[in-house]
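The block underneath contains the structure these notes are about, expressed in structure tokens.
With one protein chain held back, the other chains of the complex are shown just where they sit.
To keep things simple, chains are lettered A, B and C as they appear, and every chain counts its residues starting from 1.
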Amino acid sequence: MDKAKPLPSLLVQRYHGWRATSYMENKAWYRRLADEGQRPKTMIISCCDSRVHVTGIFGADQGEFFIHRNIANLVPPYLPDGQQHGTSAALEYAVTALKVAHVVVMGHSACGGVQGCLDMCSGRAPELEEKSSFVGRWMDLLRPGYERVKDLDGYDAQRAALEREAVLVSLENLMTFPFVASQVDAENLSLHGLWHDIGNGTVEQFLPAQNAFRPI
Amino acid sequence: MDKAKPLPSLLVQRYHGWRATSYMENKAWYRRLADEGQRPKTMIISCCDSRVHVTGIFGADQGEFFIHRNIANLVPPYLPDGQQHGTSAALEYAVTALKVAHVVVMGHSACGGVQGCLDMCSGRAPELEEKSSFVGRWMDLLRPGYERVKDLDGYDAQRAALEREAVLVSLENLMTFPFVASQVDAENLSLHGLWHDIGNGTVEQFLPAQNAFRPI
Amino acid sequence: MDKAKPLPSLLVQRYHGWRATSYMENKAWYRRLADEGQRPKTMIISCCDSRVHVTGIFGADQGEFFIHRNIANLVPPYLPDGQQHGTSAALEYAVTALKVAHVVVMGHSACGGVQGCLDMCSGRAPELEEKSSFVGRWMDLLRPGYERVKDLDGYDAQRAALEREAVLVSLENLMTFPFVASQVDAENLSLHGLWHDIGNGTVEQFLPAQNAFRPI
Partner (left out) sequence: MDKAKPLPSLLVQRYHGWRATSYMENKAWYRRLADEGQRPKTMIISCCDSRVHVTGIFGADQGEFFIHRNIANLVPPYLPDGQQHGTSAALEYAVTALKVAHVVVMGHSACGGVQGCLDMCSGRAPELEEKSSFVGRWMDLLRPGYERVKDLDGYDAQRAALEREAVLVSLENLMTFPFVASQVDAENLSLHGLWHDIGNGTVEQFLPAQNAFRPI
């Protein structure tokens, strides 16, 4: 791999700052985590977006959250076809090997992936329909959500609703995995749906009894 | 989605701590990021492992790192077959839409995914060979790395080498994406390979000139 | 301008070191910042003192901090009299054009400007009272601070207090600028006051609730 470059020196400097402080203060704990393995209580599925770091929002300690981040925090339906499914692999590992007690899906405002889906499904972004568009094909996962918001009045309303649908579709797809459904039914695992507003700093959670997202 | 549960109160409580401090301290910046969109300089591809949070190690500010996390920080080869490829979608969005300047792949010690690959390829974990194993199929991506370490002496040596191969295979696969290769060739994008030791808190980077990982 | 001389070769040499490393490592990002413009989150007002570089202390990435440095990190009161006010111009540009989210004023120990002010106000440096003394007239800005410390016991105590007053007077003057006050009131901008001890490497911040500087 002859193309790799040295890490930018600013990141090297910041790493040394981290090691001299956070690491040194918790050295014994890091060593123990290394020796004994992780035992996370919660898996979080959130977006790659650089403005939304769940480690900060939920004050992640080392060893606490198993975090998968992809475009638009989507979970595909269960499809054991022998192909590569990175999200499904992360989920399988978290639930069957690590036996997490919670899976949290967190969406957010101003999500570029969700906007791409809306534009694609409404005919505004035909380039995303192409077979070669990885973002387009990935966002196909959210088409069922689009069907439920397409009659709302106006682009902004559709977009806001579709961001929440990205969470709901993922929760629905989670339950198609046998190893998830069985653990949920056995009350060994609970699922949670959140939506985060970047600008306001608020978080809403989905409450089935109200069939709505409500501030936490 | 009637299975969703309210968020555990500990997380609600921590969220409010974050909002009262980090969010309130930077409210104006969050609003601006929400209004104007993100402009991250760097994409980081790291593992879901709960012991390895790059946001801490590299002191991530909001808007700075676009982060994809999957099992064993793997990048698949370019395959525009119209199927869902979450990692490829994240990469495409980061490089072509966000135009990040750096892609960093960071592996780590005691990686459960890498261990699974080693066990599978060496016959120790036949269940991972099954078609229905999402983790097994995902770790197929690292089989080329296994071929390069299988003759090393001893399980621990093979495992340590395979963790670094997970980074090298990903860097190689990155270059199979036309939009990555062209930006690398145009010097608009640089690739970096890291490996992190959880217990020691050290980070090594791959240096092509030495064909080896060296401490930063 | 026939007096200009070539840059000393040591600086030329160091520049080439920077270009071969830091610049080359981040070339794509520099190009992008050049093309798209800066979007700094924070304005820092600090002293010209050669021992206090906030770029190091706070690990400044390119594009992150808009930095004004003058003698004793002073901000004059709002005075739109059509004359040249370099600090006010920098502030206006940062707040109204760049829309920074934070303004940080950082003072420091052993500040020559502050000592000059103390000596001038206490009659020890009559030459600074002369109309032609640029330093003296600049340090007039800190006279309100001197009034608050002049009854303290001893020169060293007065000096240490006056260094912190340089921060407080500047924070007060910041609020006399309508474009600052309105953004602060709208919670789009927050102000911060720091004092740095060069020898100990410590930093204190002003906490209004305690009406005192406290270590960070």
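Assume a residue touches a chain if its C-beta (ideal position, glycine included) is under 8 Å from a C-beta of that chain, and two chains touch if they have at least 3 such contacts.
Quantities reported herein were computed from a predicted structural model and do not represent experimental measurements.
Only one residue in the set C:90, C:149 or C:166 touches the chain that does not appear here, and it is C:90.
As for the chain not pictured, it touches chain B at residues 21-22, 25-26, 59, 61. The set of chain C residues touching the chain not shown comprises 1-8, 11-12, 14-15, 17-19, 22-24, 27, 30-31, 33-35, 37-38, 40, 42-43, 48-51, 53, 55-60, 62-71, 74, 76, 80-94, 97, 102, 104, 109-110, 112-113, 131-135, 137-141, 168, 171-172, 175, 184, 190-194, 197-203, 205-208, 216.
Where chain A meets the chain that is not shown, the touching residues are 13-14, 16-18, 20-21, 24.
Definition applied: only the chains that are shown with their structure count from here on.
When chain A is fitted to chain C on its Cα atoms, the angle of the rotation, on a 0 to 180 scale and to the nearest 5, is 120 degrees. If each chain is reduced to the centroid of its CA atoms, chain A and chain B end up 14 Å from each other. As a whole-number value, the distance joining the C-alpha centres of chain B and chain C reads 40 Å.
In chain A, the positions touching at least two other chains are 5-8, 14, 17.
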